[in-house]
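A single protein chain has been removed from this complex, and every other one stays in its place.
On to subunit A.
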Amino acid sequence: MAQPLNILLVDDNGLRASIIEEGLREAGYGNVSVVTNVAGLVKRIEMLEPDVIVVDLENPNRDQLEHFFQVSRAVKRPMAMFVDRSDTAEIEAAIEAGVSAYVVDGLKKERIKPILEMAISRFNAVSRLTRELAEAKSELAERKTIDRAKGILMKVKKLDEAAAYKLLRRTAMNENRRIGEVAASLVSAYTLLGDD
């Protein structure tokens, strides 16, 4: 039985790091460490001697880390993932997801693959969540704008709420725009006129 792999996650997004950590633990990887703050990172790496280091692609310290790996005198010297390019699709998927990985020399690819796959799928899941959250937020904002636009129409055109909404909807259809856009232009025009 091979030695259990020592895995280090470097991600300043602490939530994402813990989601990946959890996934790896569930998959049976016991030795997972997480670093969210890069201060003292090099010392941590020297101490932990990880076999696999997963770093988020947007981490500004990647150049520094790679330099450290290159000049490190440690026995276990990490290299960028799959330098042999034998698995281009996997590398592309990783970069698409925002994952970079460094692996100590000589480690068998089959042992790293499940870890990388886990990181990729969890990174993608977190981006999906973040996107959905942003969409939900903008939907909420749009509803508020529509409410304001309705209020303006009710006041200026002396309409009831249903008629105000109908007017917005008809305008949107006529102009081939979304109702939120029509509402937003109405609100900004009204605000510009300074009558609010």
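Here, a residue touches a chain if its C-beta (ideal position, glycine included) is under 8 Å from a C-beta of that chain, and two chains touch if they have at least 3 such contacts; residues count from 1.
The working rule: contacts and distances are computed from a predicted model.
One chain of this complex is left out of the view, and of "CmpA/NrtA family ABC transporter substrate-binding protein", "PucR C-terminal helix-turn-helix domain-containing protein", "RNA polymerase sigma70 factor" or "Transport permease protein", the protein name its UniProt record gives is "CmpA/NrtA family ABC transporter substrate-binding protein".
From the options A:Val10, A:Val32, A:Val54 or A:Ile91, the residue with contact to the chain not on display is A:Ile91. Only one residue from A:Met47, A:Ala80, A:Leu133 or A:Ala189 touches the chain missing from this view: A:Ala80. Contact with the undisplayed chain is limited, among A:Arg62, A:Arg148 or A:Arg177, to A:Arg62. Hidden from this view is one chain, which touches subunit A at 57-64, 66-68, 70, 79-81, 83, 85, 88, 91-92, 95-96, 100.
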